[in-house]
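Structure first, then comments.
Missing here is one protein chain; the remaining ones are kept as they sit in the complex.
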Amino acid sequence: MASKAGHAAVSMDRRGGINDDIGEEKRLELYRLQVVIREAEQRAFDLFLQNLVKGTSHLSLGQEAVAAGFAAAMQPKDLSFCTYRGHAHTLARGVPVEAVLGELMQRDNGLMRGKGGSMHLTSEPHGVMGSYAIIGAHLPIACGAAWRAQYKGDKDVSVCFFGDGTTNIGAFHEALNFAAVWKLPVVFVCENNLYMEYTPIGDVTAVQHPAADRAASYGLERIVIDGNDADAVYRAAQTAFAKARAGHGPSLIECMTYRHSGHSRADPAKYRPEGELEKWKERDPIKIYRERLKQFGIGDDQVAKIDADVRRIVDEATEACKAAPPPSTDILFTDVYADGGWAWRN
Amino acid sequence: MASKAGHAAVSMDRRGGINDDIGEEKRLELYRLQVVIREAEQRAFDLFLQNLVKGTSHLSLGQEAVAAGFAAAMQPKDLSFCTYRGHAHTLARGVPVEAVLGELMQRDNGLMRGKGGSMHLTSEPHGVMGSYAIIGAHLPIACGAAWRAQYKGDKDVSVCFFGDGTTNIGAFHEALNFAAVWKLPVVFVCENNLYMEYTPIGDVTAVQHPAADRAASYGLERIVIDGNDADAVYRAAQTAFAKARAGHGPSLIECMTYRHSGHSRADPAKYRPEGELEKWKERDPIKIYRERLKQFGIGDDQVAKIDADVRRIVDEATEACKAAPPPSTDILFTDVYADGGWAWRN
Amino acid sequence: MAELTYRDAVARGIAQEMARDPDVVFLGEDVAKAGGVFKATVGLYDQFGPLRVRDTPISEQAILGAAMGAAMTGLKPIAEIMFSDFFAVCFDYIANEFPKSRYMSNGQTKCPLVVRTGNGAGSRFGAQHSQSVENWCMMIPGLKVVAPSTPTDVIGLMAAAVRDPDPVIFFEHKSLYPMKGEVPDGEIVDALGTARTVRTGTDATILALALMVPRALEAAERLKVEHGVDCEVVDVRSLVPLDTQTILGSVGRTHRLFTVEENPRLCGWGAEIVSIVADEAFYDLDGPPVRITTPHIPLPAADILEDMVLPTVERIVERVQRSLGA
Partner (left out) sequence: MAELTYRDAVARGIAQEMARDPDVVFLGEDVAKAGGVFKATVGLYDQFGPLRVRDTPISEQAILGAAMGAAMTGLKPIAEIMFSDFFAVCFDYIANEFPKSRYMSNGQTKCPLVVRTGNGAGSRFGAQHSQSVENWCMMIPGLKVVAPSTPTDVIGLMAAAVRDPDPVIFFEHKSLYPMKGEVPDGEIVDALGTARTVRTGTDATILALALMVPRALEAAERLKVEHGVDCEVVDVRSLVPLDTQTILGSVGRTHRLFTVEENPRLCGWGAEIVSIVADEAFYDLDGPPVRITTPHIPLPAADILEDMVLPTVERIVERVQRSLGA
């Protein structure tokens, strides 16, 4: 565990707020982000059961703390590069629930109006520079965005999320070395949820920690954190971002976590040993965080208010999506090229 | 330096031979192999200056000890997988000089009758399972051959040679992890000659030892050896082969060495700092080995006999190649497919 | 005879060959214990065990490279690349290694392997998981390329591919996995390089592949019933070797040619065949050869959009009928 902050001392300030290194306001944001992801993803799953989510979809139920912790540490101009399992990271950057559910439901109000689908969520205005469905592809791409920042003297950081399984593909290695040699302001975040699709990562990986145990190959510090504890994630993110912004190059952070549902909507996840899910559910990030809030003296009413608020937003988004029309088919041939069209001939 | 053998105690046996862990016979073989490579490569260079070697060619002048050391430790059934810089490894397995020079000179007596060219030397009967010109491609292929050995219970080892620059491409990473997880009898040999084509490896690599400093990523031991000392190479090879044959999986060995000539025939190697070549020439592997032979009491006459013998072979090969016709053009359309032909239609 | 899905035919085809030849081994991501993400290889792990049916890391280059090294030295590997779109992360093996090694070595090396993959659209997976990439392989000298459209062909062509001494790329169509068909009992062995005329007709030849075969057939029925146009439908099945005899023979009788291609238009297999027919059977043609393809755009995810881009029965009917002026 390289996050050195640990549990910082707590002191109540005059206004009854919390004054440790994170603070009440940030804690409420961290909680809220996790609940937004939880509720929206749970809704996506329900909608799938109702046959209203089409195509595939990959949920982050159980992994919310990673998305929330990083997003809460990001500046508005920082950039996110996600995988097909990118709803959480997209929502965490503030993309409306309706736009995300709309895309999953293939409606005209979807984030990309149905052209991309659940695996490719992208919201340029929110710094979500795409979700990539070919394993490993976005690690080099994130390097490129970070190169731009370095070249232009911009202070934004590129943050690239991926899974444990992704550490065994070639692009991972190329990107890490490239980022390290060029000292790029990019942060690589491995969400180790113990499985690739259906195969345990340990069955196919030469080291125990598929990302962290390889950091030294790129001259980087070995960092493994509790990915179910949003505070730990937030602190690790802050440290890495500060390093990146100071021009000291990339970080590779392995977050230990677990997905509560199957790999994708089609997967009942029967390959998991009995009791494993239950064990991890005891460490449910939202449960952990509710306790944390309590521990720091944040009232149940505040929590309940957030819960209700989020529920309402997700409900409204659901209704809006149900009411939304399918994408208008005139978008089929738009935006292949920058001129707006698709002409490959004159 | 992980080669634990070091300088073993020397004892002269009754017949005046040498009785350390390597022995006189093996030492003479190691010397001879190095001289064969040196003479054949030097000849290839001379023939290039005479415009008789066409296409490209990549010499191993200065790197002979690696090829010799590994080849001398290999059993006849062991397999070699080489790069475009593969003349040395091909010769070291006993492929006739004439067949190699013939291929470089694009004659009908060439190893592949001119169809492959200098970058693709292959001699199945000698266990040279190809020379590959796309960086990194052959590392996974060597894994496959090793998998076959493991599956069939064969005891051969696959030995895969590549350069320092190759450690930064994705296939390196995939192959190393794959080999480690499957515990394959494959030995990866990185010839670190300090340069990729014209760029110093240190300029583009996050660690000092591009192979060895990454071994831990695959649960492997860190091994760096003196690649200009054939004895050190031979010992490291033996250790790795024994491990592989015992079913204990792959090894990754980084051999520090230096190429005396440019990257390819077109390269005058002006990018090297002054004095660097000279410094390395003092550690010329053949010079080192002549001293070693002397130190172990092997007479100048034996050395001179090998030198003369090799020179004669290379001279004869040169004459045979000069006299050989160009490839007969009827081979142009053969051996695309296993039926001997190239028909893509009926 | 038994009814079998295209999906189950994959496992049966592989099992038939693995039972026959102990040198046949199978590797890929999630293919063994989990039976594959399309459940097309369920049961193989139990039947043939962990040494012959192996899960790999997410390392497509290692998968194909290892398959090649094993093939060169005595095994007959079948490698799965989960989605054909992922050929792009291991294309060096497909384009530069498998198909060139024998030639470059002047016949010294061999490469008897099969790469099977889920190809094609229809699952609303979006642009990176829905492509038809047969032409990525057809264009590479030294490969063989097949794409079955029925359960029986899956088994027969799988057997032919495994027994073939050259590298074969085997395209399974994801949207055909649930499709059922009658399959003969016992061993089934087909031949590469053979097209199949699945409907005879006199007015035009329609060439189709994989998912486009049932659509072309249905279109032909409708053209007959609704427009009195009698089309011959040829399931191309094998792009390399290409059965130009069957194709040229059919065009020689019908004098008109249509291709129905799922690939985006540029450089699809239909382009190659049209260029062959236009050259070699120019005077047989009574009118322009017409290609019906997916338009040259990335594939959209939404059902309503995806359904608009692939050639449909309606589009085939409309295009043929318009061309024939019927």
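Order of writing sets the labels: A, B and C. Residues in every chain begin at 1.
In this text, a contact is a pair of C-beta atoms (placed from the backbone, for glycine too) under 8 Å apart; a residue touches a chain by one contact, two chains touch by 3 or more.
Just so we're clear, the structure is a prediction, and the values are computed from it rather than from any experiment.
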Touch criterion as defined above, residue of A:Asn177, A:Thr239 or A:Thr318 at the omitted chain: A:Asn177
For the chain left off this view, which of C:Pro22, C:Pro50 or C:Pro141 is in contact with it? C:Pro141
With respect to the chain omitted from the figure, which of B:Pro96, B:Gly127, B:Gly170 or B:Pro285 is a touching residue? B:Gly170
Which residues does chain C use to touch the chain missing from this display? 85, 87-89, 91-92, 94-96, 99-100, 103-104, 126-128, 135-136, 138-142, 240, 263-272, 274-275, 278-280, 282-283, 285, 287-291, 296-298, 300-301
For the chain that got dropped from the picture, name the residues of chain A it touches. 79, 81, 111-113, 115-117, 120, 122-124, 129-130, 132, 134, 137-149, 151-152, 158, 170-171, 174-175, 177-178, 181-182, 331, 334-340, 342-346
In the full complex, which bits of chain B touch the chain not displayed? Write them out. 54-56, 106, 110, 113-120, 132-137, 165-166, 168-171, 196-199, 203-205, 271, 326-327, 329, 331-333, 336, 342, 344
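The rule is short, and it goes like this: only the chains that are shown with their structure count from here on.
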Chain centroid nearest the full-protein CA centroid: C
Any idea how many Å lie between the Cα centroids of chain B and chain C? 41
Could you grab the centroid distance between chain A and chain C? Build each centroid from C-alpha atoms only and quote it in angstrom. 37
Using mean CA coordinates as chain centres, what's the gap between chain A and chain B in Å? 46
Contacts with two or more other chains, residues of chain A listed in rising order: 168-171, 203-205
Chain C: which residues touch two or more other chains? 56-57, 59-61
